[in-house]
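In this view, the complex is presented without one of its protein chains, the others remaining in place.
In order of appearance the chains are A and B, and numbering begins at 1 in each one.
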Amino acid sequence: MRYVLPLVLLLASGSGWSAPSDLVGQPAADFALRSLSHDNIRLSEQVGEVVLLNFWATWCGPCRQEMPLLEEIYQKYRRAGLVLLSVNIDEDAAQAAEMARTLGVSYPVLMDSRHEVAKAYQIGVMPVTVLIDRAGTIRYVSEGFKPGYESRYTDKLRELLNE
Amino acid sequence: MLRTLTAVLLWLLVSAASAQDAARTTDELKSLDQEVQALKKEVLDLNRELFVLEEELLFPANTQVAVFVSMDVGEFFALDSVTLKIDNKEVANYLYTEREAQALLKGAVHRVYVGNLKAGEHELIAIFTGKGPHARDYRRGATVKLEKGVGAKYVELKISDRAVRAQPEFIVKQWE
Partner (left out) sequence: MKLSRCAVFLLALASGLALTTAAARGRAVAEQPLVGTPQVVKDLRWGDVLFYFYQGEYLNALTRLSAAQELGYLNEHALEAELLKGGLYLSLGQHEEAGRIFRALLNDNVPLDVRNRAWFYLAKVWYQRNYFEEAAAALASIRGALPGDLEPERHLLEAQVLMYMERYDEAVRVLERWQPVGDGNDVWSAYARFNIGVALVRQGRIDDAVKLLDGVGQLPAPNEERAALRDKSNLALGYALLKADRPAEAKQVLQRVRLVGPQSNKALLGVGWADSAQGRFTKALVPWLELRDRNLLDAAVQESYLAIPYAYAQLGAERQAAEQYMLAVNAFAEEQARIDRSIEAIRNGALLEALADHDDERAGWYWQLKNLPDAPETRYLYHLFASHEFQEGLKNYRDLRIMQRNLDNWALSIDAFESMIDTRRRAYAQRLPMLEATLEGVDLDALEARKNELESRIAAIERDNDIVGLATERELAQWRKIEQLEAALASADRSDPIVEEMREKVRLLRGTLLWDFNASYKARLWRARKDLRELEVAYREARRRSVLVERARDEYPARTEEFARRVEQLRPRIEGLRARLASTAEAHNRHLASIAIRELEAQKERLAAYSLQARFALASIYDRAASGKSGGGE
């Protein structure tokens, strides 16, 4: 069942396949989601900071590689003003929580079980990393993950943090 | 509105003209009349102002129904979310951040839903969740019957613990 989900997402994107990378340069769509630690977090309240949005799922293999690296990035840059929000699309929050705990994640994990946010960001593959600047504009989108991608994130991050 | 006004006016006139007050002179009667006139004017003005503000703030184009959330709590309450269903269809599901919850406590009012409804009867079910004192999870709901007329309608869902302390619940107000 889990593996059908991405297909569903794909089909649900409506007519014409649009990619999250089309969103670069657009204002980031606002949303509020509940985190695993039961806070509600709204994207527009982060204006002024640089936001890294990471979409993931428990059945996604590369996510397991990416998330510990994201944790490192979070620890390194949070004092400089980085907000790191990960958005999980599983239906079962407990599984997501378990995986996050195993991977040592300390940044907020938001649950988007109804996929409203995923749809708004036109997510079709897993994982997707989105970088949003201080003014709330999407500046960088990376689909999928291969080792080495994290240095691209940090390069772009630095740029945005210096703005 | 004008009928009520006229009623007020008549009542005032009537009370002024009672035998017990026969001792008042025509001057007093006149100043009272003037005061009423003045009051009427003020109220009329107020109405106009309100109307204009309504148009600006509460009346985005083409909306017929607006639902507001406000808070009036004595004891600590951390609002978490509000869900609305109209005729069994979910129309709103808002998660409140800490900041937003604070704003509500300071008197801000959240316009949680604006939409169209056909004339006639509708059922609105509202549920709010949050954390009370001692971090206890709290959940309450209310069912509202909406009678939709031709004009606009707004519903205020006030989360209030006036009735029973530390037990907040929805107080619903409707108006057109």
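Everything that follows uses one rule, which is that contacts are C-beta pairs under 8 Å (C-beta built on N, C-alpha and C of every residue); 3 or more make two chains touch, one makes a residue touch a chain.
Quick caveat, the model's predicted, so the values are computed rather than measured.
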| item | value |
| --- | --- |
| Chains shown that the absent chain touches, full complex | A, B |
| Absent chain, residues of chain B that touch it | 1, 4-5, 8, 39, 42-43, 46-47, 49-50, 53-54, 56-58, 68, 70, 99-100, 103-104, 106-111, 154, 156, 173, 175 |
| Chain A, residues in touch with the chain not shown (by the definition above) | 44-45, 47-48, 134-136 |
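As a convention for this text, only the chains that are shown with their structure count from here on.
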| item | value |
| --- | --- |
| Chain A residues touching chain B - in the complex, by the definition given at the top | 32-34, 38-42, 45 |
| Contact footprint of chain A on chain B as seen in their complex | 80-81, 94-100 |
